[in-house]
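All protein chains of the complex are present and in place, except for one that has been dropped.
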Amino acid sequence: MSILIDEKTRVMVQGLGRDGSFHARQMKDYGTSVVAGVHPGRGGSVFEGIPVFDTADEAVGKTGAQCSVLFVPAPFASDAILESANAGVGLVVAVTEGIPVLDMSRVAQELDELDTRLVGPNCPGLISPGKSKVGIMPGNIFSRGPIGVISRSGTLTYEVVNQLSLAGYGQSTAIGMGGDPIVGMKYNDYLVHFERDAETELVVIVGEIGGTDEQDAAAFIGQHVTKPVVGYIVGRSAPPGKRMGHAGAIISGADSTAEAKVNVLREHGIPVADTVEQIVDLVAAGLGG
Amino acid sequence: MSILIDEKTRVMVQGLGRDGSFHARQMKDYGTSVVAGVHPGRGGSVFEGIPVFDTADEAVGKTGAQCSVLFVPAPFASDAILESANAGVGLVVAVTEGIPVLDMSRVAQELDELDTRLVGPNCPGLISPGKSKVGIMPGNIFSRGPIGVISRSGTLTYEVVNQLSLAGYGQSTAIGMGGDPIVGMKYNDYLVHFERDAETELVVIVGEIGGTDEQDAAAFIGQHVTKPVVGYIVGRSAPPGKRMGHAGAIISGADSTAEAKVNVLREHGIPVADTVEQIVDLVAAGLGG
Amino acid sequence: MKLEEFQAKKLFREHGIPAPDGVMVTSAADGKTAALALGCPVVVKAQVKTGGRGKAGGVKLARTPDEAFSAADSILGMDIKGFRVERLLIDPAVPIAAEYYVGITIDRKRKIPVMMVSASGGMDIEKVAAETPEKIHFQPVHPERGLRFFEAKKLAFRLFSDSREVMAAASIMVKLWKCFNDLDATLAEINPLARLEDGSITALDAKIVLDDNALYRHPGMEELRLPTPSEKKELGAKSHGLSYVQLEGEIGCMVNGAGLAMATMDVIKHLGGTPANFLDIGGSSNPEKVVHAMELLVSDSNVKAIFINVFGGITRCDDVANGLVQALSGIDLEVPMVVRLTGTNEEEGIRILAGHGITALKDMTRGAAEAIRLAREGSVGR
Partner (left out) sequence: MKLEEFQAKKLFREHGIPAPDGVMVTSAADGKTAALALGCPVVVKAQVKTGGRGKAGGVKLARTPDEAFSAADSILGMDIKGFRVERLLIDPAVPIAAEYYVGITIDRKRKIPVMMVSASGGMDIEKVAAETPEKIHFQPVHPERGLRFFEAKKLAFRLFSDSREVMAAASIMVKLWKCFNDLDATLAEINPLARLEDGSITALDAKIVLDDNALYRHPGMEELRLPTPSEKKELGAKSHGLSYVQLEGEIGCMVNGAGLAMATMDVIKHLGGTPANFLDIGGSSNPEKVVHAMELLVSDSNVKAIFINVFGGITRCDDVANGLVQALSGIDLEVPMVVRLTGTNEEEGIRILAGHGITALKDMTRGAAEAIRLAREGSVGR
């Protein structure tokens, strides 16, 4: 098992520019079932054995794509998310960085009315090791196993996963939920799935400064998650009012500091690592207990 | 029985200007349970024994109003409809004439998401004779009985009802659904209620040129209405492209002519009167059969 | 409020929709000057608020300024479906490769705007809809969200295959929605939207109908009103709170309420008469309104008899009768008149009218029949 995607998930790639083409190939090589590309004006052509369509509607209609991964430039990305969602795609993964926050707010409202879940934007995507990879994660550092990973960051996810893999702790599914102020699914949405997933035995949540998602997760875990959870929060050394790379990583109030988040997690009985290396220790302890 | 309103319906009046004040009094005199007025800036005062509130929220919260009748000028009317709907009012009756059609389109979309039904705008309202009157209809010409009336017009409704009453055919509920291109509930929405209402034995639908609501009703009646229905369509002598008083009464295609509507109704087995007097004869025949 | 082509094209251009930047003229001489300024060939187009002007000879190609002069000269003053041509649009002529239709209007059933496109451009879209409905593609437009680019793109791929043309057309569609929404229009139409030989996409004709109820939000638009003579009469009536539409019949009608006014016209027609007009005086018994309404009726030389049909509702019939008496006292009527009065306090109302020598009936059909009879007799009914 795994959550959201597996080897049967039919994936389409929206936007076959430089990045889209590169990662379409990477995903295919990883084993992802890439069934379609969408690129206006290139309908009817074939890219690396993948049929390309002008619109998401056609791609879904002709290939039964269930999941779309987006490499569309920021000014057009929110339109592309809505195109896929309105075409009936159940899961959209938006890799694109730099989408205006009000665009995402409009997207979020509309997705509420549709049967579509969104991962990202500004995210590395998600991967169910050995089954399917949807996004830009480096497949080789992941390994199959019982750990669920949910992270707001990209390379930090790789760092964490790499250490887990090296220590022998494979992953059921690892998700980069995105570093923007407004993202689609959040910790709690993923936790619901991990809680139900038979393969997952423990979940690592990697958080950062900004917002209060980690607090929401802490409360949610206390009430609804029976599996052990390990936390890690970065940005303890970040000054207030400054954007730390991620648009969402800015300390805008007492609640959004790393300290506040660490404290709330611990108050809910969730062990929190001080360094990446410590995560492995806490995972070992969590699985042992 | 009756539909939508009865003596227990708690009604509030939005907009206590000249018309709103006059008709608030008229409704109260008729026996309508008028529990609140809403007029920004007059909160805390009392009009004719009716407590007045600044906002619909307060009025609903403090009086349990379930129905609101609107006498708010056109430029502010769509906002007032949404105010009531968002305050939890289940039935809004918009008497106001001249609301821009795009405003009504936005209102219609939002009401779809809320649990609020709309009568009108640009309508005389509705009445369940002897029980409750919500709108501007002259109560004295109505009488209690087994006929449901749904009309797109105001005075024409009175004309029809007056003849029915004089001939001894009282009404369960009579509704002026409004003469605008976009109105809230339409024939079919009311027919569902009349079909279920034990007091109603026959429904008269009074239509006019413009749109295809009467055709939709004909198809709906054929499938879902077991009670006899009598039709009457005005505008047979109206030229194409000209607005006959009502913004909705304009022949804009072959389907929206009176002839087309009469024909479709008759094709579905619904007798159609040529004159107001004939309606009474058809009602008599319908109840007899 | 219907705009003329030259006005609609200007609004299109202001919204970024490509459309030929021609010149509106009202004389043949100005037409020639415009042709010289624009460079020939030009198209000389009658500006009338009706379709089918092409078939009626209201659109002509001119290869030289002199041809523009004679085309303008022949079109000005022409009568097209009852509309006299007073204005021309001189547009630069462009080499057309194909013609399409793009329009937005309100879908009354779904209660939202809908965009319609078709590869059958340049034709009457209602004819296309009636004969080959499969050739029209629809896209509902959520009034808050507007037409999204992906929706426009889907439509554009139905009409074009070249991706630059698709993008250009989709962009025009989004702009047309914005134009429709910004102006509170009830119709915004490009027919034809043309693909030119160079692959560019442009609006060769333009139609905008504004929502009269929303004009208060667009005060500048009122200045664009160029009423025809019959519209002038209707607007004059409106300024007195009357809703009036002139027809060609003999029985002048004055009614309170639009639905009842239509029913009155219908019953006249049903009885073999011809209504001279639609006239709704609204719900009040205000004598001044009745005077203005009467003036409208007597100013129509076709009117052979007048039928006043009033239903007293909230306003009582006795009040209405008093209002009518007061209004009619100042009018010297030369055609017969029938008054029908019913509803609240009808007996009292009829008595008041009778006291002033006005015949009043209670029955609408009988009243209409009486008016028709009097019109035929040419006799005076009071």
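Chains here go by letter, A, B and C, matching the order in which they are written, and residues are numbered from 1 within each.
To be clear about the criterion, contacts are C-beta pairs under 8 Å (C-beta built on N, C-alpha and C of every residue); 3 or more make two chains touch, one makes a residue touch a chain.
The structure presented is a predicted model; accordingly, all values stated were derived computationally and were not measured.
Screening B:Ile50, B:Leu82 or B:Ile205 for touch with the missing chain picks out B:Leu82. Touching the chain that is not shown, out of A:Ala80, A:Val93, A:Leu156 or A:Val264: A:Leu156 (per the contact rule at the top). Chain B residues in contact with the hidden partner, per the touch definition given at the top, are 40-43, 54-57, 76, 79-80, 82-83, 86, 106, 110.
The chain not displayed touches chain A at residues 26, 74-75, 98-106, 108-109, 136-138, 140-141, 151-159, 162, 179, 181-182, 206, 208-209, 211-213, 216, 234-239, 242-249, 253-254, 258, 274-277. The chain not shown here touches chain C at positions 142, 144-145.
Criterion: only the chains that are shown with their structure count from here on.
Under the stated contact rule, the graph of chain-to-chain touches is a line, running from one end chain to the other without closing.
Among the other chains, C has the CA centre that is most remote from the centre of chain A. Between chain A and chain C the centroid-to-centroid distance comes to 56 Å (mean Cα coordinates, whole Å). The centroid of the Cα atoms in chain B and the matching centroid in chain C are 27 Å apart. The distance from the centre of chain A to the centre of chain B, each centre being the mean of the chain's C-alpha atoms, comes to 51 Å. Across the assembly, chain C contributes no residue in contact with two or more other chains.
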